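One protein chain omitted, others in place.
The letters A, B, C, D, E, F and G name the chains in turn, as written, and every chain counts its residues from 1.
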């Protein structure tokens, strides 16, 4: 078993953190895992992304030529990574910022209003956790509870209980919402 | 034909210059020649030496393991280089500063009061040229006139005519004196 | 001057800049300094004989933002590279654009000796008190107590020393023609800095010699401050450590 | 104290020096400075915890002249090496012995930053205005007009700059505890320099921080002057460019 | 199993150094290894060590020279351009027989290049990029776990043989996170003594540390003694990993990040029934010439795969010495080939 | 015959550079090459060029980088430790495709070592001591005459291929005097134009000089194009000298100072009736692999003789690839073997 | 008061807010529009108040603003 996800978005959207939480959850589950970020100056102002590979045997390459799952938090990320997703894979599209449907037909699209859902929860910055919920469902190898646990470990410094709580809520919300029927919603501008 | 000389002395005795003048004379005679100095900090205060190789075909090594001629301007130089002279070679000993005869018996010794002779000529610093005269005789491959010529080229900036003159005189004096019988003179302290 | 209906354009992109977007973070003064330099090059009409030396640092792309010849120098060596260019061709106007890590840490020797030789170059020194490009480590100019990624508990003068005052150090040498320290936190200081940059370049054009314009810049990302707050911090705190004004003007 | 008949020895070789002969040229002040340092180490009783850092330069052998632990540093890096030693073991007394090429040219960055961090080391800076070891090239401290093998027509300030005043540059920093410039051209100045070296070392022993003793030294060989004349030249000319005295004493 | 932590390669190397008894670190920022410096800034003082952000890489390596001479375990880290600046200092360390651990988290070159992973500094690391006849022990980890372990080994080997040791990693390994079981803490006081160190000449003759010997005969002697140790290291300390080599027709040779990608290649190739094996050098100097030579006699081709134009390739060819073809597959500039790209090349050979 | 002058290798190289149109020189003193710097200080300004004594070797090479970018022929010189300090800059020159001539008058190492002749920087010069996949053209003169000639060639090759070129000499060659017939003066104005140079963006698009490409694909592309040129150089510019190789049983391979000593060895060996020949590489990169390979098939042994622990030896073995035994004879630390010492070794083989 | 006009290049604006803080007349404000790089973009809240003084443009680090002024309204220039 080897499953891979690319988390991609605009710097500041928290995609690196989301990937790291998933990686931690996988580790706590006793799995092998690698987390590989894009790094350095290109992060500033531009896009940020990370790749998480989860497996039950030692992982060869942490670079993934055909990820099973893509989380695209903004348009440029979708443009860049959609072509690389493995056939039959899943693309999670942050509909709050992306105004086009998938171009490919051999992958499954999951459309999620990540920013809006986070705002509804009163924590606009938790859009990444909403999206992570969807990733967890699409990936199917790490239990949601383990990821909730990992959020606590990543964010849970003393006095940050509320933050952990609302992020866990966002994770669950995303997980739950992404269970909805996968048909693409209506887009104002076609891609 | 390949002949080699080591000029050795105390820094400041002008052994590098003497060697250079010989090399220049050889070049002007159309011969191949190399001049290799000891260099760098070891020159300061310590000994200085240079090796001149003269040949009628391209010269391989400018380093000479068994020089044909050694000019020893002071005691330490004699101590250091005497053992290396080629059997049958010549050692020119500056008796003005060296108080021991040669140790080896398979080389020819030429004893010369280089400093005293130079002082007699009114130019104490020309001891190196006195010695060079002896070298030229021992070597036997470069005519004395060519060496006299080379002195002019090395030292003969405008207004230095007297310097050139006295140095040439020293050269000739050394050449002439070194033609004397080669038996070692009496030394106060045996070597 | 181009017009919109009855209106005249009173502010436009300097002609000596290319169309490329800056890669700097939102609010970063590097962009502003680039614009000021472009304006000064326009004003002096030297675009066709200027060479911009870009450092390693957030301004690494600087050579590509000017419609002038440009070169990217090794980290800290921009002043040496500028020296090489100027000595090779004294008719060129050579601008060495450098950050504080670049100029005041790794490049200390090149900085001081180019200044001491009085190389006829113009050094633009962007003092943002941090290593921006590499992610916010301590610079020689970092303030006492300032937390950075390599001084997480704040710069401790006991083991890390106090901020290095570069303009003062250069001003103490005999050769420099013009040494000044400027800031950009409000319109007045932007205008002053603009005049300083123009003067520094003019001195070079007039073959007078070396000049250095130190500019107290922000680094909203490295400081973890919104840009407007970062500018206020310069006004309120940074200028206290690095006093503004001309230190030397032998022009 | 040993005696000869009814006499007492009033001057002898410092105990902290080895028996090795100095490799310096006749009359060279490096030897004298070594003797002064040895005397100071004796006086403070620190021979068993002193580490001498030797530069590349005529003093390259310095580490072998002391009966103290010693290390030979890369050219220009003695201050960095001293920093490494002191940080590794703050109980050691670390002396960085450096020439002007070493300290003020290639080592400029290490010199300034060790001083700026206030490393608790003692720097002995032998300013002989020339590269002695390599055969008399121009140093950053070479006087205007002074002919050297690499400035055969004399140092031309227009292209080579003016002599760099190191003590002044270091004194402008905030951390240094003691910065002084001394000379050795007569008995009075030798005595003063001796006290300065002792003070610099005492400050280190007392854990006060960084000190630098710049010493205006001769280089009879490089200057092509007999030693006595070289000393007179220091008194008459060199001290005019490099004024003697304490610049900083925060002790 | 010890508890595993999720760490980047950079963090793991820094923590492993502290656990190995490293008590001085001198560094200068450069991507992609800043996290080593930052980790040391945050954690070394608490361990009783000294952290100094140096004014340059040159200063940093010379601070290491001082600290090492003082007998304390010391480390510096940088990335390609910064390592170039350290080479004079590394040559001095080698010449003075001083231990030191140097981490190179390689990036794309030459020049400023970029910050992506690369392996273009192999020659520099293994042949002695600095001047003179010296070697440094070069260890090439391919996982975060191995990075942590090799840092400890590097300190031990460096101390034992008085030879600087380099960890040759790359941007990918430095930046990626993996679970890692960290080695236990070692108390510096329990490490083998260093009688040659500069600790103050108390009750003993002075110790002198230098790479200097004016007389050629003396310098030759120092070199010969050092090369004696090099031979000992070459005889004893060669390390490598073999994967599916027993029956391989094609042998891959790859190290570090490329080595782990090659493992995926071998797995996929075997999945398709191709007899492909891998020899992954762990020590790049001393290089595993002997095992490669042995395998070369049995396989149809030895394919070197590198993030370079072919640097380790020369050592592979020196090992094979014509026994079988030695094709090469390389990438440059920070481009990392995918397993399938390498697999396609393997198929051409198999 | 042109008039011959008596000059040291250092002086001859400096004068040859001026005659080749070099108009900027940046250097820093170090024995045994100070005479190059001093010669330039005395003579370059009169030729209308700029001489700067830099504050360090690092500054000097970066001044060269600037002067070269400005389109002017430029040179720097140093000796081993100083060359190590220049490596980052050399890698930048290579990465920015800038011509430059670098003279290394090698001395004993590693570290401070001493100032005697040595050949311990062969790896550094030929394999790219700096970071990244680059090469510099390396020319190894063995006489003062050849030193003067190769300096001119170095400038031409460096300009033609936009690759830095290094003269790899040693303390003996730098310090010794020989008669030399100097090449004629070339007017810089007659040299081929450099349309890429920074001369002011007048009537053309701006020129940018950099070694920087953030996107790995771009940097790969730059590297591939550069390696294309490297292949061209390897195909066209290999230079070597053969002495008495036709019927040789033992082939010596030696370069530079060691190469000329080997000539004496060959002469003495032939004098004793021994069939000994010499291949003397003149370009060390590109290395004469092909001629050595060819001769290796005909001789009983290829003996590499070097003033090092065996650096060129690796290239010789890469060339020979097992075709015959490849013994090695080396010295270190500034010791130079006498012809007879080498001859004794040859006799063991012949 | 001379009459001015400020024009934002939304693809250059990075939403740093410096112009907003700089304009003495409160002309500018942050909008909730994002450009293609994902930055929020500034806009003119009350364009009528603009005097064309160009202070905003002088302070903008990304040269995202152009400023126009009515003819004859003075010669102050920023470029």
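As a convention for this text, a residue touches a chain if its C-beta (ideal position, glycine included) is under 8 Å from a C-beta of that chain, and two chains touch if they have at least 3 such contacts.
Computed from a prediction, not measured in an experiment: that's the story for all the values here.
The hidden chain, counted over the whole complex, makes contact with B, D. Here one chain is not drawn; of D:90, D:152 or D:226, the residue touching it is D:226. As for the chain not pictured, it touches subunit B at residues 10, 45-46, 74-76, 97. Across the interface with the omitted chain, subunit D contributes residues 3-4, 6-14, 17, 21-22, 24-32, 35, 39, 42, 184, 186-187, 190-191, 220, 226-228, 231.
As a convention for this text, only the chains that are shown with their structure count from here on.
We define each chain's centre as the mean of its Cα atoms; on that basis subunit B and subunit C are separated by 63 Å. Touching of two or more other chains is recorded for residues 60, 72, 74, 105-106, 108-109, 112-113, 117, 133, 140, 159-160 of subunit D.
In subunit G, the positions touching at least two other chains are 14, 39.
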